[in-house]
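Every protein chain except one is present and positioned as in the full complex.
This part shows chain A:
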């Protein structure tokens, strides 16, 4: 599989998904088929409110036991008519449909992974397939569509998280430097001990009324 799908957080701070209302996954029904039959195909329809068209930059969702995903979008075609085109075909979400791998991962699909342009989209249809009979239900959850022009959440990470190794490496450390591993071990344990005190503070109070050993005369009463 291409590096198409990667786990990631659903949404970062500083960006907001497009408002949309996906319907719950509807299993495909065969005409005259039994109600209990499980066809292994489900469809999620999604429309943007008030018939508005949207440009799609990124689609983020959490898988729930869907093995393959196809996406069709409704776009303006030639002559002003709306037509359906397939923009993603059978993306593999679970490498082996019978096992857990990938079954509940987050996926993030980018614009450049699509087979066609995804501008001016008025409706989307997610076609979910699960060939394995092991799973009773399958769907995708937390579906969010992001428009272009929003900065990626990676920019908001604090510097210590994005630079786990120090930016500048010294050319050569002094020979007489003490072992940094040992120093780090001891210092970290000292930090932990301080954290213990912070975490287990006393909630009770003595209930003193005096300030610097003196009482406010109004607090004293004859009862």
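Annotations
Here is the rule we go by: contacts are C-beta pairs under 8 Å (C-beta built on N, C-alpha and C of every residue); 3 or more make two chains touch, one makes a residue touch a chain; residues count from 1.
Criterion: contacts and distances are computed from a predicted model.
Going by its UniProt record, the hidden chain of the complex is named "Tubulin polyglutamylase complex subunit 1" among "Disease resistance R13L4/SHOC-2-like LRR domain-containing protein", "Conserved oligomeric Golgi complex subunit 4", "Tubulin polyglutamylase complex subunit 1" or "Mediator of RNA polymerase II transcription subunit 10".
Among A:16, A:29, A:82 or A:188, only A:188 touches the chain left out of the display. The omitted chain makes contact with chain A at the following residues, 158, 160-161, 164-166, 168, 170, 173-174, 176-184, 186-191, 193-198, 200-206, 208.
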